[in-house]
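What follows is a single structure, and I will ask about it in a moment.
The complex is shown incomplete by one protein chain, all other protein chains being positioned as in the whole.
We just call them A and B in the order they show up, numbering each chain from 1.
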Amino acid sequence: MALLDIKNLNLAMRSYEGETQILHGIDLKIERGEIWGMVGETGSGKSLTGLSVSRLIASPPGRYLAGSIEFQGRDVLKATDKEMRMLRGRHIGMIFQDPTTNLNPAFRIGTQLVDVALHAGHADPSVLGLGAGASRGDFKKAAKRVAVEMLEKVGIPKAADRIDDYPHQFSGGMRQRVLIAMAMIGKPDLLIADEPTTALDVSVQAQILRLIHDLVAERNIGVLLITHNLGIVAQICSHVAVMFRGRILEAGKVNDVLKRPSHSYTQALLNSVPTVHTKRGELMGLSGAMRETSA
Amino acid sequence: MLLYILRRLVLLVPILLGLTLLLFIVARILPGDPVGLAAGPNATPELIAQMKREFGLDQPLPLQYWNYLTGLVSGDWGMSVFTRRPVFADILEYLPATIELVFASLFIAVVVGIPLGLLTAVYKNGPLDYATRTVALGGIAMPRFFLGLLLQMAFAAWLDILPLSGRYPLIESPPDHVTGLYTIDALIAGDWSAFQIALSHLALPAIAMALSPLATIMRMMRSSTIEVLQQDYVMTERALGLSNRLILFKYVLKNAMTSTLTVIGLYVSWLLGGTVLVETVFDWPGLGLYATQAILTQDFMPVIGVTLVIAIIYLVAMLVVDLLYGVFNPKVRYA
Partner (left out) sequence: MTMTPIAIPKRTQSARLENWSRAFYRFRQSWLSIVGLAIVVLLVVIAIFAPWIVPYPEHVVGGTNTGARFQPPSANAWFGTNALGQDMFSLVLVGSQVSLFSGLAVVFIAIVVGTAVGAIAGYFGGWVDEVLMRITDLLLTIPSLILAMAVAAALGTGVWNMIIAISITWWPAYARLVRGEVIVKKEEQFVVAAHALGANWLRILGKHILPNIVSPIVIKASLDMGFAILTVASLGFVGIGVKPPTPEWGTLLSGARSYMPDYWWTAVAPGIAIFLAVLAFNLLGDGLRDVLDPKARR
């Protein structure tokens, strides 16, 4: 049984112009310990795929036409709202792109961490190191302790003091660390990170990626890392899926796909990444013709 | 923080000085002859002159203002020609009734308006949303005094479940004076039946005053909640499994409150001014009724006094709003 098994996922979204199909039969299988990179041009449906796993797309506007998303053997598209909530935060963690807008500005980061920890703890007390009969007070104390530990783990110095600070008192990179701590505090089995470093400085990007990589290695969890950056994929991913217009063109081990792309779109994508060997003027954009043929 | 409050309070002094001067000038420029009215049509010139002396109206204007100002500070707010009592004593007597009424209506407006705004934002375009928005549109346009009359007709005359007017039955004595707010005093005294009586009198005027601010607060809350619900952090909170109730009533509420707070502050002044209408309808013995009587008899010292009190309450309310603003928005720093 795979950790995550998306089969033939078809999703349509409704907008002012009417309903359009966005995902056309996505297939993707993620096992524990695998870091899947998902690349593709903007609007190809990467984020919607990621959100679907936690069933975070409201309907309307979203509507699933066909397919299933099995997480640890159970189809999340058929789960009840309550079951979904028990998965979120506890079994599936998520990180989004912009750390400046993804933390609630009106609350101390500790409050936000503790609430997520409490939620995960109610789903499974062992997350907080508690037994089934623990009291409310125990939960609160444990959640606070775990929050501080988690902050230390993601590299926030003086975590015990900073837990009472508000988001605006942190830098962008630090905020993304806090968000990673929030996503990981419930000890999830799967982490979905949607462009977690796009909004950050290049120097900070590497630190954040290393952090994610280390946490994943330590806990042996599965990761779906959505990105535009093939360089990132090459560095930290074990597998990659290339998306184009709501379809997965090719997927597999990073080495196989990036070394021997079987699809012209992937080839073009690779050519668009500058390397030290790229000469001036050689950098290619994706042409309209290429888009037509590969669709 | 404390320093900030102190500084704001000190800044109130010049505002209040300006206010008294303005009110004083307005009162003196205006035509009108309170003494003549009070003395009656048959008064002799001697009597009028004597009354003028009695009220200090025969002195030059700057001196009158100076006397008025020094009087203000020492609690001498002038005499009411109409009640023939010191204005300050009158105000002290009527103020608690008005405070009780204004607080009750503000309470209703906030306690009903904010959750309704949240819920209609969540169930946007649903039946509840349409129903409350329609009522809100009407609520804002509804004259307070007309609503008061309708409520009297429905609940006092036809259904006969609430008293028509007044603050407490005349034949009974109100609960022991502690705060002057009958409902609170009754609770302090532990007198449950007195509390019920006070509350039954308070209900209709408070509702009549509350409808419009309720509707505005609800609309404000609805639009800011809709905005907050689209924020990224709400998605993060949902993605990490927090319950809808927790997200809405804790995380969204606090963010959506900031813009609503300003509206609530502005309504304090609106409610206080509106007491002249609602207290007239319900014979509610408060500042509004007092001011109305004074105005109709062109008795200006009470009018200035009431206006001054309301302005002070308003300025303090704005200060409280500013402080609360910092509670809801941690980025605000009081320097």
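Brief remarks on what is shown
In this text, contacts are C-beta pairs under 8 Å (C-beta built on N, C-alpha and C of every residue); 3 or more make two chains touch, one makes a residue touch a chain.
Here the structure is a predicted model, which means the values were calculated and not measured.
Screening B:Ser200, B:Ser223 or B:Ser243 against the full complex identifies B:Ser223 as the residue touching the chain left out. By the touch rule set out above, chain B reaches the unshown chain at residues 15, 18-19, 22-23, 26-27, 30-32, 137-138, 140-143, 145-146, 149-150, 152-153, 156-158, 223, 226, 269, 272-274, 276-277, 280-281, 291-292, 295-296, 298, 300, 303, 306-307, 310-311, 314-315.
Quick note on the criterion: only the chains that are shown with their structure count from here on.
Between chain A and chain B, the centres computed from C-alpha atoms are 52 Å apart. Looking at the complex, you find that chain A touches chain B at residues 54, 56, 85-90, 93-94, 96, 98, 101-107, 112, 115-116, 119-120, 123, 166, 168, 179, 182-183, 186.
On the chain B side of its complex with chain A, the touching residues are 231-233, 235-243, 246, 250-251, 254-255, 328-331.
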